[in-house]
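A single protein chain has been omitted; all remaining protein chains appear in their positions.
== chain A ==
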Amino acid sequence: MTLLEVRELVKHYAGKRGIFAGHREKVRAVDGVTFALARGETLGLVGESGCGKSTLGRLVVRLEEPTAGKILLAGEEITGWTGRKLRELRRRFQIIFQDSSSSLNPRRTVGAIIEEPLANFGVAKRERQERVAELLTLVGLEPGDAWKYPHEFSGGQRQRINIARALALQPELVVCDEPVSSLDVSIRAQILNLLRGLKRRLNLSYLFISHDLAAVNYLADRVAVMYLGKIVEILPAEGLVSQARHPYSRALLRAVPEPDPRQRTGRKPVVRGETPDPARPPAGCRFHPRCPEARDVCRQDEPVLKEVGEGHLLRCHFS
């Protein structure tokens, strides 16, 4: 059953004035993104900085207004929702950010932080306190931690607090925007396993955004690869390594250094250069200036996202 559907979503920002040019440029952060997410499913969204993955996450939870396109929740369009309906959406969609500390108010106790969304939605005081204790236990903290302040916790524990708060209103969809990227290596696995366990227990859906392919692959059912505001490939996670066909997906996979010294022979980087400025995306296929397989048609015509296998969509003239 489809929980979330995104159709041709677009977000353009008025960019900075150019350093040399006098005119304002449009930054095409998200430029026509379409995907669907089933209930209980985790869609991983990978891409490098500036590909628009975070913007997409913020659009989905309606923290930002799209320039064009539609977002549907269980078949109903939510793009235009305001006021009471938007408030209702806040209960159903939650977001967890990368920086676990700056999203917690340092002057409030952990209990007060987790309780706030419950109070906002009119849950009675006694019930709220029970829920806080429950939520803290759920994320692997102690009920007694409710009386402490955020600074008394480490980065990993603070991310647990953020997760507890996000789950307070029993949301259907949680957008996780780089939830483990700022954590220590030894703590990342704790949080990844926590997120995975919670999903199974609570039948949550995640939109899991990260630049870390291995982390995405670990948690996701399907993986979407983004490049310069567009999805270039979507495929089942178990096939990511063996089935990915887009030259950019393959380049990403090859660029990730595997923690195995025996695999390093012959792993030369396949793409050169950096992601172009999203204010000035190249004509044709957006990846063509860096693509080792680019031909004439790639410089002129933009490929469309088309089905190439079971649950496998690809945006490439070749491959």
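Some observations on this one:
By our rule, contacts are C-beta pairs under 8 Å (C-beta built on N, C-alpha and C of every residue); 3 or more make two chains touch, one makes a residue touch a chain; residues count from 1.
Everything that follows uses one rule, which is that contacts and distances are computed from a predicted model.
Between the listed names "Class III extradiol dioxygenase family protein", "Molybdopterin synthase catalytic subunit", "Oligopeptide transport ATP-binding protein OppD" or "SoxAX cytochrome complex subunit A", the UniProt record for the complex's undisplayed chain reads "Oligopeptide transport ATP-binding protein OppD". In the complete complex, the residue from A:43, A:71, A:209 or A:240 that touches the missing chain is A:240. Note that of A:84, A:126, A:201 or A:264, the residue touching the chain absent from this view is A:264.
Note that of A:61, A:78, A:132 or A:192, the residue touching the chain absent from this view is A:192.
Residue A:251 is the one among A:251, A:285 or A:316 that touches the chain missing from this view. Chain A meets the missing chain through residues 19, 48-49, 154, 156-157, 184-190, 192-193, 211-215, 217-218, 240-241, 251-264, 267-269, 271-275.
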